[in-house]
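Structure incoming, see below.
Let's look at chain A:
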Amino acid sequence: MENTIAQIQTIPLQYYIIFCSALFSIGVAGVLSKRNAIVIFMSVELMLNSANLLLTAFSAYRNDPAGQIFVFFIMVVAAAEVAIGLGLLVVVYRSTKTIDIDVLNRLKW
Partner candidate 1 sequence: MNNTSKYNVVEAPEGFTSPGIFATTLDKAIGLARKNSIWPLPFATSCCGIEFMATMAAHYDLGRFGAERLSFSPRQADLLMVMGTIAKKMAPVVQQIYEQMAEPRWVIAVGACASSGGIFDTYSVLQGIDKVVPVDVYVPGCPPRPEQIIDGFIKIQELVGNETLRKRYSPEYKALLESYGIMQSNV
Partner candidate 2 sequence: MIPNSKNKIVLTKRSKVVSNKTMTWIERLYLPAIFQGMAITLSHFFKKEVTIQYPEVQRPVSDIYRGLHVLKRDDQGRERCTACGLCALSCPAEAITMIAAERKEDEMHLYREEKYASLYEINMLRCIFCGNCETACPKEAIFLTERFVPSQTKRDKFIYGKDVLVEPKDAPIDISKRQTPEVLAFKKDKTQSHNK
Partner candidate 3 sequence: MFSIYLFIFLSVVALFSALKVLLSKKPIHSVLYMTLTFFTLAGHYILLNAQFLAVVHVIVYAGAIMVLFLFTMMLLNLNLEGEFSKSTLMKIVAVIAGGLLFLVLIASLKSFDVATVGTPELTQIGLVKNLGNILYKDYLLPFELSSILFLSAMVGAVMLGKKD
Partner candidate 4 sequence: MENNELFQNLHTQFHESILLEETNHDIFTLVVEASSIKSVIAFLKDHENFIFLTDLCGIHYPDSDLELGVIYHLHNLVENKRVRIKTFVPKATPHLDSIVEIFSGANWMERETFDFYGIIFVGHPKLERILNVEYMNYHPMLKEYPLEDATRSDKDDAFFGR
(Lines give C-alpha, C1' and ligand atoms only; values in the text may rest on other atoms or scores of the structure.)
Protein backbone atom coordinates (compact mmCIF):
# COMPACT_ATOMS: atom_id res chain seq x y z
CA MET A 1 0.00 0.00 0.00
CA GLU A 2 2.84 2.36 0.78
CA ASN A 3 4.20 2.38 -2.74
CA THR A 4 0.81 3.30 -4.14
CA ILE A 5 0.84 6.29 -1.89
CA ALA A 6 4.27 7.24 -3.10
CA GLN A 7 2.88 7.73 -6.58
CA ILE A 8 0.33 10.20 -5.33
CA GLN A 9 2.88 12.86 -4.87
CA THR A 10 3.47 12.99 -8.56
CA ILE A 11 0.42 15.19 -8.87
CA PRO A 12 1.56 18.78 -9.06
CA LEU A 13 0.27 21.00 -6.29
CA GLN A 14 -1.07 23.50 -8.82
CA TYR A 15 -3.72 21.01 -9.81
CA TYR A 16 -5.05 21.05 -6.30
CA ILE A 17 -5.02 24.80 -6.22
CA ILE A 18 -6.88 25.06 -9.49
CA PHE A 19 -9.38 22.44 -8.51
CA CYS A 20 -10.04 23.99 -5.14
CA SER A 21 -10.46 27.47 -6.52
CA ALA A 22 -12.94 26.14 -9.07
CA LEU A 23 -14.87 24.47 -6.30
CA PHE A 24 -14.74 27.62 -4.24
CA SER A 25 -15.99 29.73 -7.10
CA ILE A 26 -18.90 27.38 -7.67
CA GLY A 27 -19.75 27.80 -4.02
CA VAL A 28 -19.65 31.56 -4.36
CA ALA A 29 -21.86 31.49 -7.43
CA GLY A 30 -24.28 29.29 -5.54
CA VAL A 31 -24.53 31.62 -2.61
CA LEU A 32 -25.18 34.50 -4.92
CA SER A 33 -27.65 32.88 -7.26
CA LYS A 34 -29.85 30.81 -5.00
CA ARG A 35 -32.81 31.80 -2.94
CA ASN A 36 -33.42 28.54 -1.15
CA ALA A 37 -31.70 28.87 2.21
CA ILE A 38 -30.82 25.20 2.36
CA VAL A 39 -29.05 25.27 -0.98
CA ILE A 40 -27.20 28.41 0.05
CA PHE A 41 -26.14 26.62 3.15
CA MET A 42 -24.81 23.79 1.05
CA SER A 43 -22.88 26.18 -1.12
CA VAL A 44 -21.22 27.54 1.96
CA GLU A 45 -20.27 24.00 2.89
CA LEU A 46 -18.81 23.60 -0.57
CA MET A 47 -16.58 26.61 -0.02
CA LEU A 48 -15.48 25.32 3.33
CA ASN A 49 -14.63 21.99 1.80
CA SER A 50 -12.53 23.42 -0.95
CA ALA A 51 -10.55 25.25 1.69
CA ASN A 52 -10.24 22.02 3.64
CA LEU A 53 -8.88 20.12 0.71
CA LEU A 54 -6.38 22.80 -0.08
CA LEU A 55 -5.20 22.84 3.52
CA THR A 56 -4.73 19.10 3.46
CA ALA A 57 -2.86 19.31 0.20
CA PHE A 58 -0.51 21.95 1.52
CA SER A 59 -0.02 20.00 4.70
CA ALA A 60 0.82 16.87 2.75
CA TYR A 61 3.21 18.66 0.45
CA ARG A 62 4.91 20.56 3.21
CA ASN A 63 4.93 17.58 5.51
CA ASP A 64 3.40 19.68 8.21
CA PRO A 65 0.56 18.11 10.21
CA ALA A 66 -0.81 21.50 11.35
CA GLY A 67 -2.83 21.82 8.17
CA GLN A 68 -4.65 18.58 8.73
CA ILE A 69 -5.31 19.44 12.35
CA PHE A 70 -6.76 22.66 11.08
CA VAL A 71 -9.05 20.75 8.73
CA PHE A 72 -10.14 18.65 11.63
CA PHE A 73 -11.15 21.73 13.56
CA ILE A 74 -12.92 23.19 10.55
CA MET A 75 -14.98 20.03 10.32
CA VAL A 76 -15.95 20.34 13.96
CA VAL A 77 -16.96 23.94 13.48
CA ALA A 78 -18.84 23.10 10.29
CA ALA A 79 -20.78 20.38 12.07
CA ALA A 80 -21.68 22.76 14.87
CA GLU A 81 -22.59 25.43 12.40
CA VAL A 82 -24.86 23.12 10.42
CA ALA A 83 -26.60 21.94 13.56
CA ILE A 84 -27.35 25.51 14.60
CA GLY A 85 -28.04 26.71 11.09
CA LEU A 86 -30.53 24.03 10.29
CA GLY A 87 -32.12 24.47 13.68
CA LEU A 88 -32.57 28.14 12.88
CA LEU A 89 -33.96 27.31 9.47
CA VAL A 90 -36.55 25.00 10.97
CA VAL A 91 -37.58 27.68 13.43
CA VAL A 92 -37.76 30.25 10.69
CA TYR A 93 -39.79 27.91 8.57
CA ARG A 94 -42.16 27.23 11.41
CA SER A 95 -42.95 30.88 11.87
CA THR A 96 -42.82 32.12 8.29
CA LYS A 97 -43.64 29.02 6.27
CA THR A 98 -40.83 29.70 3.86
CA ILE A 99 -37.10 29.31 3.56
CA ASP A 100 -36.79 31.76 0.72
CA ILE A 101 -34.11 34.19 1.86
CA ASP A 102 -35.50 37.02 -0.23
CA VAL A 103 -38.62 36.90 1.86
CA LEU A 104 -36.62 36.77 5.05
CA ASN A 105 -35.29 40.26 4.67
CA ARG A 106 -36.61 41.59 7.90
CA LEU A 107 -35.17 40.96 11.29
CA LYS A 108 -38.58 40.51 12.74
CA TRP A 109 -41.70 38.67 11.69
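In this text, a residue touches a chain if its C-beta (ideal position, glycine included) is under 8 Å from a C-beta of that chain, and two chains touch if they have at least 3 such contacts; residues count from 1.
Regarding candidate selection, all candidates are chains of the complex that A comes from, given by their letters.
As the structure is a prediction and not an experimental result, all values here were calculated from the model.
A.B. asks: All of these sit in the same complex as chain A, but only one touches it there. Which of 1, 2, 3 or 4 is it?
C.D. replies: 3
A.B. asks: Which part of chain A faces candidate 3 closely enough to touch in the complex?
C.D. replies: Residues in contact with candidate 3: 2, 4-15, 17-19, 21-36, 38-39, 41-43, 45-46, 49, 52-53, 56-66, 68-69, 71-73, 75-84, 86-91, 93, 98-100, 102-103.
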